[in-house]
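Take this structure first; my questions come after.
A single protein chain has been omitted from the complex, and every remaining protein chain is retained in its original position.
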Amino acid sequence: MKGFERKHLLSTEDLSKEEIMDIMNTARRFRDLMGKGHEVIPTMHGKIVVLMFFEPSTRTRSSFEIAAKRLGAETIDFSSIKSATTKGETLIDTAKNLEAMNPHAFVIRHSNSGAPYLLTKIQSIPVVNAGDGFHEHPTQALLDLMTIMDYKGEVSKLKVLIVGDIAHSRVARSNIYSLKTMGATVSVCGPATMLPPDIQKLGVRTYTDLKSALPEQDVVMMLRIQAERGGINNQFPTVREYSRHWGLNNNSVKLLKHDAIVMHPGPMNRGVEISQAVADSERSVILPQVTNGVAVRMAILHKVTNGKNIEEVI
Amino acid sequence: MKGFERKHLLSTEDLSKEEIMDIMNTARRFRDLMGKGHEVIPTMHGKIVVLMFFEPSTRTRSSFEIAAKRLGAETIDFSSIKSATTKGETLIDTAKNLEAMNPHAFVIRHSNSGAPYLLTKIQSIPVVNAGDGFHEHPTQALLDLMTIMDYKGEVSKLKVLIVGDIAHSRVARSNIYSLKTMGATVSVCGPATMLPPDIQKLGVRTYTDLKSALPEQDVVMMLRIQAERGGINNQFPTVREYSRHWGLNNNSVKLLKHDAIVMHPGPMNRGVEISQAVADSERSVILPQVTNGVAVRMAILHKVTNGKNIEEVI
Partner (left out) sequence: MKGFERKHLLSTEDLSKEEIMDIMNTARRFRDLMGKGHEVIPTMHGKIVVLMFFEPSTRTRSSFEIAAKRLGAETIDFSSIKSATTKGETLIDTAKNLEAMNPHAFVIRHSNSGAPYLLTKIQSIPVVNAGDGFHEHPTQALLDLMTIMDYKGEVSKLKVLIVGDIAHSRVARSNIYSLKTMGATVSVCGPATMLPPDIQKLGVRTYTDLKSALPEQDVVMMLRIQAERGGINNQFPTVREYSRHWGLNNNSVKLLKHDAIVMHPGPMNRGVEISQAVADSERSVILPQVTNGVAVRMAILHKVTNGKNIEEVI
């Protein structure tokens, strides 16, 4: 059985079940050690991780930064250093320059789908995709998977529903790939304008009516809606309209099985795609998702940089 | 005698004399060790401090960052990561998310009075108030106290005057509490529009005329004036008018006792609330305040996070 031995993490699309399980096991090992009081597990001592966030981000960037520091690595924040790219330098020149400074990993978030892939082609430092355009957000899917396994066990027996703007969601896409690989039954739900035309090709069932989709699910994943813009392309008339039909609120949540869990990648629009009460209910595993995010990112950074053996550094 | 054993530092209002003295002693210990060449005193090795500055700040943030790093801790700068809150996420959701990443302390500056207190209610990580609205700025008062004790000794014998916009100053409020607890005689001075109506209840004497207040003081603390706005609510007609009546300049400074000291929390408006010559005079202890700030913040971070025993790590 071959574990995750890649130099880059660009997507979940091509990860095998064995690779995913290897990441899960490594992440759990880090989580356990931190739970036992290991504040630093310095498998990356002295290594440098460059955080290249070309889109604003709170939790993902902080999560990667904490992950790197808990591994004993240093971070260089390129996000607030926008001068060169604003001076018209290309992403390629920027990346090649940073490469020449010999850091040990790049973590990149970019509005262009494929930007992380481009980096792997033009330079030699390991690249971790922290979200690229409408394409993928693989560490989000992996932390989601870790959380699902924590709460629901064997993934192949589970029915998972993703609700929201599926067409423009890298979170949805990465989750569909990893959940399908792990054998889950995946469905998506949203207004017809938010469902990509070819989505069934990915092996998922589609719903436009949330109420008919909910009763059989084990896991419901609510996506953030770009509420302030009426969706990305005015896909729904009003926030209130969206919320009433596709939000998970105190009425619709009653349709769920008693042990179904509710997830959200954050940041939440409370009262829009998820109600206040549901977000804070016992079903909600939103905060465990965040905790697992640090552990999963530690596992990924550790692996792509060939970190030292865990047992040797603790 | 019970020292400072709190999980949070929100205010000086409820600190006992014993707690304050414990903080002073710890801060002096750190200062001594740094003076002897200990560049790091790693009682917080591997711990993570999240700096949540929702108001701009130079010196306070740098001071906390240096304090954390001198204790061997790592810092996560949330200040430049405004995306989630600008996306409309609440402070509560932001804090709960950061909590889920398991850092070891939050340092928060916020324009809303009570924001640090709110954090202590909704999550479990230690919280240090780095200034909240018009409420309190406890580490400033503690570093001021440390400086006063350095230069003037026994606080209970001292007369201290605070000059400026007392009504809107968290620095004034925190200093009044700690200085009163330590037994000082505290007075405040400013235009009537800048003195809060109920200020005498705090046991301080009020002056509107600076010249009559100065002669008996041992310590004069000048507050920064929002000169560019004519004060917070147009409390004075012109900067020149304010400066002439309530600024400490080469004339008014002559009214002070020969050994009285002059303080300022910074950043100074030179030529407004304090003249160039007075700011740089022998009486000025403004830079020692800054030096003590690092030591006091080390003591606070060390204590709220239950840092390792100092003797064991040096």
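In order of appearance the chains are A and B, and numbering begins at 1 in each one.
FYI, a contact is a pair of C-beta atoms (placed from the backbone, for glycine too) under 8 Å apart; a residue touches a chain by one contact, two chains touch by 3 or more.
Worth saying up front: this structure is predicted, and the values here are computed from it rather than measured.
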{"item": "Chain not shown: contacting residue from B:178, B:269 or B:305", "value": "B:269"}
{"item": "Selected from B:21, B:40, B:149 or B:310 as touching the chain missing from the view", "value": "B:40"}
{"item": "Option touching the unshown chain, where A:5, A:18, A:32 or A:93 are the choices", "value": "A:93"}
{"item": "Residues belonging to chain B that touch the chain removed from view", "value": "34, 39-40, 56-59, 61-63, 65-66, 69-70, 77, 79-80, 228, 266-270, 287-291, 293-294"}
{"item": "Missing-chain contacts mapped onto chain A", "value": "45-48, 50, 74, 76-78, 80-90, 93-94, 96-104"}
